[in-house]
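Before we start, here is the structure in question, set down as structure tokens.
Of the protein chains in this complex, all but one are displayed in their positions.
Order of writing sets the labels: A, B and C. Residues in every chain begin at 1.
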Amino acid sequence: MPRTRLEPRFQVEYLSILDSEGNLDAALEPDLPDADLKRLYHWMVLARRLDERMVRLQRQGRIGTFAPIKGQEASQLGTVACLSPTDWMVPSFRETAAMIWRGWPIEKLLLFFSGHLEGGQPAPDQHDLPITIPVATQIPHAVGLAYAAQYRGDDAVVMTYFGDGATSEGDFHEALNFAGVWHVPVVFVCQNNQWAISVPLKKQTHSRTIAEKAHAYGFPGIQVDGNDVLAVYAAAREAVERARRGDGPTLIECVTYRLGVHTTADDPTKYRSAEEVAEWERKDPLTRFTAYLQKRNLLEEGLEDRVDAEIAEAVARFEALPPADALTMFDHVYAELPPHLRAQRESLAQRLRDGAPAGEETRPASPPMRGQRTTDR
Amino acid sequence: MPRTRLEPRFQVEYLSILDSEGNLDAALEPDLPDADLKRLYHWMVLARRLDERMVRLQRQGRIGTFAPIKGQEASQLGTVACLSPTDWMVPSFRETAAMIWRGWPIEKLLLFFSGHLEGGQPAPDQHDLPITIPVATQIPHAVGLAYAAQYRGDDAVVMTYFGDGATSEGDFHEALNFAGVWHVPVVFVCQNNQWAISVPLKKQTHSRTIAEKAHAYGFPGIQVDGNDVLAVYAAAREAVERARRGDGPTLIECVTYRLGVHTTADDPTKYRSAEEVAEWERKDPLTRFTAYLQKRNLLEEGLEDRVDAEIAEAVARFEALPPADALTMFDHVYAELPPHLRAQRESLAQRLRDGAPAGEETRPASPPMRGQRTTDR
Amino acid sequence: MVKALNLALRQEMERDADVLVIGEDVGVDGGVFRVTEDLHRTFGGRRVIDSPLAEAAIVGTSIGMALYGLRPVCEIQFSGFAFQCFHQFENHAARYRMRTQGRFHVPLVVRMPFGGGVRALEHHSESEEQFYAHVPGLKMVIPSGPRNARALLLSAIRDPDPVIFFEHKALYHASREEVPEEPETLPLGQAQVVREGSAITLIAYGAMLRVAQEAAETLARDDRVEAEVIDLLTISPLDRETIVGSVTKTGRAVIVHEAPRSFGAGAEIAASIMEGAFLSLEAPIRRVAAYDVPFVGFARERVNVPDAARVLAAARETLSY
Partner (left out) sequence: MVKALNLALRQEMERDADVLVIGEDVGVDGGVFRVTEDLHRTFGGRRVIDSPLAEAAIVGTSIGMALYGLRPVCEIQFSGFAFQCFHQFENHAARYRMRTQGRFHVPLVVRMPFGGGVRALEHHSESEEQFYAHVPGLKMVIPSGPRNARALLLSAIRDPDPVIFFEHKALYHASREEVPEEPETLPLGQAQVVREGSAITLIAYGAMLRVAQEAAETLARDDRVEAEVIDLLTISPLDRETIVGSVTKTGRAVIVHEAPRSFGAGAEIAASIMEGAFLSLEAPIRRVAAYDVPFVGFARERVNVPDAARVLAAARETLSY
């Protein structure tokens, strides 16, 4: 056998069900009860309105920098909707839609983005990890959770989120390789929104698709229209079932677009054209899904208003919260407070008794994730 | 376009020219002048005999732990032979054959493995990096060298070596991804010798081949019979020419086998069977190449003796070298000696004047790379 | 300070074709803090490289370029993400000169924004200088203002050895100062006495210098006590001569840094003073630093990052010891 071709074990597929005009490939339409479709839509609208509201709150200096999700609602909700509460969700820093679906109270997200660690605390019964900021570093945690679930014999699937840029990090590679060798129940969701801050996909990797990177680890990858919630849902359900069956990991590449800023400290006009954005606005996942539900007569009156009210109440609850108690910073370093921290806690307590300012200065600085604005605006 | 298959951009090929009986696929036989074939053979024999000699030296406590190459001579020489002196060679820790081909004096290797940094010093005109011990960490250096060569407009190709285990490290992934995006003249040579110490390939990655991992980075990968020096040479020449033409990187997977211990501190009987080793001994690259040259009448009388003499002289030169001068440890920390190091150097000088023992204790401990033996033998 | 750093990069790139810039978003975008603004336009994408998102490869490939003879200036977007490439610093950047006995060296500069007080999220507010200071073969530099930032960056780029260059986020725009057009350098490894005094020595660097100076001004105004203030500028190699010289004169010292107190840079400074000025010491050397806790969230950051009041309190206790 001199120079022979080795047949590939996998092929890369591209899945799309609902095109940008809302036209349907009926053959592939997932059999979702009307109630579920309405539910999905409700959360898509909520996610969109919340995102817009948060941008305003940030501009008003009422919360700090955060990473908007506008345009990525279908990628997040189509995938997370396939999980049960006992499954695990491991987000990065741009999963507002997935997080609220998983039960994170809106006011907690607002707390988080205004510098309160309390905002990062999942509920006791919640199987979610908190927001992770270092790109790709959460992916091995997801694989470890999946290994532990399998080890304990629990029927749990782990789903983790990351971006196109994250695929360049060593942690992405190492984690997916472990997942392939261990054959654990994990679903990797890459939201390929075309940009890593100012770096376009073509500068990020020379691979034609992100989906095919899965083959390097011996499991399937699929590329799906990430603005098509039905396609995303179908692909994710397939992957979650595969994982639950014990047939191992899947990498899902959701081809989508970040319609907004990278973070509220970012200025995208520096690196991408209005035309490009406009073109993707025509592919907006929300308009598309609306058109589809319209045809199926599943749109509900006054949904926006109800959603806005829901958000307004959360914002009110958030702003009614008491200021941070500085002394609690020592409570969660270790299970028990070692002597040097006891002493440091005492000296801080003394400083506060002596009138040291506990809270933050109320200047409207707007900080990083992406950061130049912190200091010149 | 609902659910469509994306045609793969690359396919994985397997290349083999000379089988284990020395039978040839004449169609693929590279047109190598007799002189070059003889030269290759000379170095293969030298590498084999040197390796065996070094194991004996280590057992006698005359050098420290090192990583033998027995069985991997064809993978190393078939690839390195495609480089010109102005090209760059970036080794890991198991490239004795490639290193001596590139002009590393044998006594320097011996010095290195007896704990003298002098052994890691390339000659002024030598375009080689020294041995790198942390697995995969040298791969990004190779990519950076290739970028620099391209940036300067120099006609240089970079070749870097690593093992199957190295492909699991984040640095492997990040470096190959950069190389794909930058399209730089680099050839990645993976010596897949089936084992990473005690970890077999199937526990290392679930990917069917290592070669196909290249596709995740958008460049070709090829799998070759790493014990077939002609096939290795053909694949490497193709890759080096591609790089020199400006057509970017290649990943070459040499399927070979470590016939000896991982390092002289390793005991392979703990993790692999005598049968497996015996089976691979039948595929020995040296016997195979010998048979081929035999048929072509290119074997030279007394080569072994000449090679052994060459080695003996180098060992003699090595053992005649003066003991290490402890004070030089301060010479190469920075270009200039900062005050605190000047003071430390002076205090060491004083200690030595006061009779502190400069050299190492002469106990025959045999240390890691792989290390348990250091302390119990 | 942003403009001063940008000026240093631009002038060095004009002067030396081997200098190039690499990092995440340093090109078209001009860097998330705008330090590399417009360099891409002037020098093009091959010299101002928008890299993929991978710190270890940014530093690892830059080491390769430096070994080849180029002078790469990397940007790690935030110092909190530099642990991803720490092995490339410790395993290689710091060691190639030694490993090859001088045949190769690594003329590399790695710029990183660090420090808190800018209402930033986790990993965007920490101070990690100590980790680099403990690695022989690396140099660790932290400017305190536009002019010395520009001069030190010039020196760092021209230095034949790897330099970790920390830029404090709070100084990027807050700190303004005249910077001469013609290139200036400052020697690495030398601290500066920025305020003369005889009663006590306050030692700081980065954004803490301003804090120390404020405390010194209050001491002069309210306590009629003249404090000497030292701006370290280079953390490692540490300029023990200047520090010890000052404390030998004053007999008292307070060290200020933003990093957690325990096992921090302040410990080395204190130990070095004790070794060098033992008989002159009138009081224990005090360290004013962050508490030994992980990131506390910016809602609580203000009580954790040292301020003038804390330095003042420590100084007064030291003075009345």
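Everything that follows uses one rule, which is that a residue touches a chain if its C-beta (ideal position, glycine included) is under 8 Å from a C-beta of that chain, and two chains touch if they have at least 3 such contacts.
Everything quoted here is computed from the prediction, not taken from an experiment.
Trainee: Just list which of the chains on display the missing one touches.
Mentor: Counting the whole assembly, the omitted chain is in touch with A, B, C.
Trainee: Taking the entire complex into account, which one of B:Ser16, B:Thr205 or B:Thr250 touches the absent chain?
Mentor: Of the candidates B:Ser16, B:Thr205 or B:Thr250, B:Thr205 is in touch with the missing chain.
Trainee: Of the residues C:His123, C:Arg210, C:Arg302 or C:Arg316, I need the one that contacts the missing chain.
Mentor: Touches the omitted chain: C:His123.
Trainee: Of the residues B:Pro91, B:Gly170, B:Pro185 or B:Pro249, I need the one that contacts the missing chain.
Mentor: B:Gly170
Trainee: Going by the contact rule already stated, which one of A:Leu28, A:Ala148 or A:Leu321 would touch the omitted chain in the full complex?
Mentor: A:Ala148
Trainee: Even though one chain is hidden, which residues of chain B still touch it in the full complex?
Mentor: On the side of chain B, residues 64-65, 113-117, 133-135, 165-166, 168-171, 196-199, 203-205, 265, 270-271, 323-324, 326, 329-330, 333, 340-341, 344, 348, 351-352, 356-361, 365-372, 374-376 touch the unshown chain.
Trainee: Tell me, which residues in chain A touch the chain that this view leaves out?
Mentor: On the chain A side, contact with the omitted chain comes from 117-118, 120-124, 129-130, 132, 134, 137, 139-149, 151-152, 170-171, 174-175, 177-178, 181, 331-335, 338-341.
Trainee: Spell out, residue by residue, where the missing chain touches chain C.
Mentor: Against the missing chain, chain C presents residues 80-81, 83-84, 86-87, 89-91, 94-95, 98-99, 122-123, 130-131, 133-134, 136-137, 236, 238, 259-260, 262-268, 270-272, 274-275, 278, 281, 283-287, 292-296.
As a convention for this text, only the chains that are shown with their structure count from here on.
Trainee: Could you tell me which chain lies farthest from chain B when each chain's centre is the average position of its Cα atoms?
Mentor: Of all chains, A has its centre farthest from that of chain B.
Trainee: Which whole number of Å gives the spacing of the CA centres of chain B and chain C?
Mentor: Spacing between the chain centres: roughly 39 Å.
Trainee: Residue numbers in chain B touching 2 or more other chains?
Mentor: 170-171, 174, 177, 181
Trainee: Would you pick out the residues of chain C that each touch at least 2 other chains?
Mentor: 51-52, 54, 56-57
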